[in-house]
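This is the structure, below, for whatever I ask next.
Every protein chain but one is kept in place in this view of the complex.
The block that comes next holds chain A.
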Amino acid sequence: MADVTNLRSPAEAGLSKLFESSRKAFASEQAISREEAFRFFEATGLPSRRVEAFKYTDLRAAITEAAPPAEAPSEDAARAAVAGAAGFAEVEAARLTFVNGHLVAALSDLDRIPEGVTVTPLNAALAQGDARLKLLAPVEQVRENPIYQLNTAFLADGALISVAPGAKPQTPVHLRFVGTGETAFSTATRVLVEIGAGAEFFLLESHEGPSGLTYQPNDALDVRIGEEAAFRHTRLNREGDAAIALSTISVRLDARAQLETVNLVTGAKLSRHQIYLHVAGEDANAVVNGATLLGHGQLADSTLLADHAATGGVGREMFKTVIDGDSTGVFQGKIIVRQVAQQTDGKMKSDCLLLTDDGQMMNKPELEIFADDVACGHGATCGAPDEDLLFYLMARGLPRATAESLLVQAFVGEAVETVTHEGAREALIGGIEAWLAARG
C-alpha cells in the first residue's frame, strides 16, 4: 500500500516519541535491531482497513493513543495481581510469571524447570548476546508484519526456552501473563522456544488482566521444532474487557516435526492472534485450532499463514467462532503450497455460530497453490444454531437456553478436543463453560 499516505495518527506520533526516549537504554544491544524494526513499523504505521491484511481489524482506528511501556511492578503488586489469575491454575506445571510484561522470578518456578529444559530470561540472553537469539522471526513473512516489528522495537522481557534433543518432559511449562495497574500501559514480550530433534514439549500460555483498563499487550512466540520433535501449545486469552491484545506465534517445522497449537479467546475488547507457519522439512504435521467466544462489543481476529515449502506436509486448521451481542469475529487464513511441496495435504475450516442479529463474522480463507499433486481445501460456514437440533433437545425437556448452550459447547468443543494434554484440555473446556455460564 505504498501509495496510501496517511498523516501520522496521534498514536503513531506517540509511539515514535516513546521509541526515541527508550533508545538510550538499548544502545549497547547487539543481538536484535530495534532500530530497524521501528523504522519498518514507522514506514507502515498502524495498519488501517486500507491495508488488505487488516481489512477487518482497523488498528489505526482502535489504537487512539500510544500507551507507555509498563514498568516492572513491585513484588507485592505482582503477588496481588497473580493471586487472581486463574488460567491453567489447576494444571501442574512449571510456571514463568510475567506481570505487566516483566518476568517476576520470585513468582516463577525457575528452579523447578523439568529435566531436559533450560529457561533463560530474555534480558540475560540479550545482555550476553545469546546465540539462540538467531531464532528470532523463524518465518520469513512475519518480518513484514507491523505488529511483530512493533514487538521487536519495544521488546521488554521474555524467555529463551531450549529443549534438549530426545527430552520428553511430561510437565508443561506455563507462561503466565498477568496485567495489573490503574493507568493505560503497553507490554512487549518475546518467548523463543527451540526444541531439539526427537523431543516433545508442552507449553501453556495464559493471558489475564484487569477489566475496565485500556492496556495493550503485544506478545510474540518464536518456535523452532527440530526433526521428529513435537511441540504442543495451548493458549488462553482472558484479557480484561478493555484490552487491545495483539499476539503473534511463528513456527518453523523441520522434517517430521509435529505442531499442535490451540487458542481459546474469550477476553479483550479487541484481539488479533497471528499464526505464521513455515513447513521447512518433509512430512511435518501441524494442527492449528482456534475457539473464540465473543460477547458485547468485542472483536477477535485470528489470522493464519501456513507456508508449505517441503513435501508431504499435513496441515489441519480448524477455527470455531461463537458470536453473541454486537461482537465481530474475523478469520483470515492462507495456505501457501510452494512448487516443491508436492503431496501437501492442507485442510482449513472456519465455522461460525451467530447467536444474535447484531453480531457479524468476516471470513477470508485463502489458498495459494503452486504444486500440482496436492490435496488442499478450505471450508467456511456461518449461520444461527440449527432450529431442528434445538427442537430435538427442547422436545426432551431442556429449556431453550440450555439447549443452545449444549449446541455451542458441542460446536466449539470440536476445536479444543484435540488438545493432547489432558489438564490443558480440561482447562479450555472449563473456559468455554465459564463463558456460557456468564452469558446466562
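As a convention for this text, a contact is a pair of C-beta atoms (placed from the backbone, for glycine too) under 8 Å apart; a residue touches a chain by one contact, two chains touch by 3 or more; residues count from 1.
We take it that contacts and distances are computed from a predicted model.
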Checklist outcome for this item: Looking only at "Putative acyl-CoA dehydrogenase", "Cytochrome c-type biogenesis protein", "Fe-S cluster assembly protein SufB" or "Lactose/L-arabinose transport system permease protein", the name UniProt gives the absent chain is "Fe-S cluster assembly protein SufB"
Checklist entry - Looking at A:Ser74, A:Thr356 or A:Thr402, which makes contact with the chain not pictured? => result A:Thr356
Checklist outcome for this item: Only one of A:Ala86, A:Ala197 or A:Ala380 touches the unshown chain, namely A:Ala380
Checklist entry - Which of these, A:Glu115, A:Asp372 or A:Glu422, touches the one chain of the complex that we don't see? => result A:Asp372
Checklist outcome for this item: Where chain A meets the chain that is not shown, the residues are 3, 52, 323, 339, 342, 347, 352, 354-357, 359-384
